[in-house]
Each structure stands twice: as structure tokens, then as C-alpha cells.
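Below are the C-alpha cells for one structure; questions will follow.
The complex is shown incomplete by one protein chain, all other protein chains being positioned as in the whole.
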């Protein structure tokens, strides 16, 4: 269904040849995100083990809800850093015309992402 | 936060010495659930890789939303099988008094689990 | 978008000429549901008033979240009563063949409804 490896090209992102191509909102907290995702991966593996060991369905559902919650927390962190970094970054573009366009693009993008989380 | 390995004891479940202690609603589809969870585990690993490679935050959010959706689908399958198996099983208890109690217990349990998914 | 007045015909429901056509899971708590929905309606009106008075968007969002939560609680109550009443009712059908079919129908219907709430 999803293709984590294929990043959609983003015209407003710095080109890959720039000196700091990797500067995202979450970069400062990268290690923390990786640890949280590692833990979520372990939780998903734990759920598979519960299914394999024929654990009670309600207990499995409880774990699925916990993983969903943990993913929501990760999402919110990313949203916060996206708004504070990418949207605010667009707002500091000196050329007013480009700025308005960049802001609109980033805000729309953020809202669409939030909409996908809400669904 | 969560402890996938520790299943809460359930007084209405068959005791572990009974011949078929593992008969749950999802047992018939166990392999399918394990495959889906394996795929979700891979998706979570893919998200960690995206973070590690400093991919664009919005693309990461899209993947997180996809995993949340996949987990919802797993939950719904488990809920369906729980209602069709455990709740309906309780409804077939011959002793009317035990039956009413068992149904109430199972329905409450299912609704609480759904409530945790909605939150 | 939605048409509250048009109830989809349901082949497994009692025909309208039967003596008690209105017996649903929630009937016993009808007054409580009506009170809760009245309150939700008032909350929605309060949100409109906030928009009209140009209140701060974050405060409006907080109220929208509260209404969503109140609707979730109503949904969960209906789901609980649907499972305990309609699904369990189907399970008490004496003819085994009709019973299996009725249970499948009701369980599927409940799960679909829960799925719409999750989305």
C-alpha cells in the first residue's frame, strides 16, 4: 500500500547539492524519533506474537490502540516541527511574492497531512 | 508504556487445561493477521529509515497515517471476529442467568476496546 | 450530504405492522440520548456563536474537539446497545441456518458502522 522509500519530490525543498540538504524540523530530535519508532516496531512485533500465541482478542485490541496512540504522538511531534520549521521558514522568505506562495504551499501541505491523520 | 506479553487474566475464557484453549475469533485467519502485522512492522521500519535519511517531514507523516490506517483495519477485523465469536458465544450459554452476565461482560469489553480505538 | 430522515430498509428488522416495531437497544435510554443530543446541538450552536463573535480560532477548535468527543460517546453507547441487543437477538434465533445468517449480517453491520466512526 505505502512506499516509505519513495519520497515525493518537493519543489520548495533545498536541492540535494546544497551544503545542508537534511535540515528538517525534526533533525534536532532525530535520535529521539528513531528510539520511539524502534519501540513502536517492537510493539507491533509484540502484537504479532500475541496473535501467534492465540492471546485474547481484547488484549490484542488494547495493544493495537496503544500503538495507534504512540503513532499519533509521533505524528504530532512531526507536525509541530513542520509548522515551526517549514511553515515559519517559508514566512521568512524575503521576496514577498515568493513568500506568499511558499507559505500557502506549506500550510496547505501541513493541513492535508493533518487531514490524513484525522481520517 | 504497553506490555504486549502480559495478557490480562479473563475469568470468562476457557481455563488453560481445556482441550482447545486457543479458539478465538481470529484463529481461522491467524496467518493473514500475521502477514498484515509483518507488513505493518516493515512500514514502521521504513518510517524510521525515512527519519534516519532526513526525508521530508510531510512524506513521513503520510507514511505514519498509512500505518495508522493499516492498524485500524487490523482492529476492525479483530472487533468483527470478537463480536461474532466471543459475544455470540456468550449468547449461546444455556444457563440463562450465566448467559445474561456473560453477554454483558463481553459486550462491555468489546465496547471498551472500541472506545480505546476511537480515542 | 446525509439524510437523517431516510432510514435504510432493513430486512432483518421487524415489519412495521408488528406490535412493538420500535424495540431497539437504545430505547430504554431514549430520554438520556435525547438529552445528550440536545446538549450537543447547543454546543454546535455555541461554536457558531463563537465564529460569529470572532473568537480566537484555537478556542473554537477546542470546542469542536469537545463536540466530537461527545458524539463519540453517543456512538459508543449506541454500539454497545446494538451489540447487546441486535447481535445477541440474532444469536437467539431458533432456526440454526437463519441464525448464522442473521448473526453474520448484524456483526458485519456493526463492524461497518464502527469502521465509519474510526475513519
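Read from first to last, the chains carry the letters A, B and C; within each, the first residue is number 1.
The rule is simple: contacts are C-beta pairs under 8 Å (C-beta built on N, C-alpha and C of every residue); 3 or more make two chains touch, one makes a residue touch a chain.
No experiment lies behind these values; they were computed from the predicted model shown.
In the full complex, the chain left out of view touches A, C.
One chain of the complex is left out; on chain C, the residues touching it are 1-2, 4-5, 7-8, 10, 13, 21-27, 30, 33-34, 37-41, 43-52, 54-72, 74-75, 78-79, 81-82, 85-86, 109-110, 113, 116-117, 119.
One chain is missing from the display, and on chain A it is touched by residues 72, 75-76, 79-80, 83-84, 87-88, 91-92, 103-104, 107-108, 110-111, 114-115, 117-119.
In this text, only the chains that are shown with their structure count from here on.
Taking each chain's centre as the average of its CA atoms, chain A and chain B sit 24 Å apart. Once the centre of each chain is set as its mean CA position, chain A and chain C turn out to be 33 Å apart. Taken residue by residue, chain A touches two or more other chains at 119, whereas all remaining positions touch fewer.
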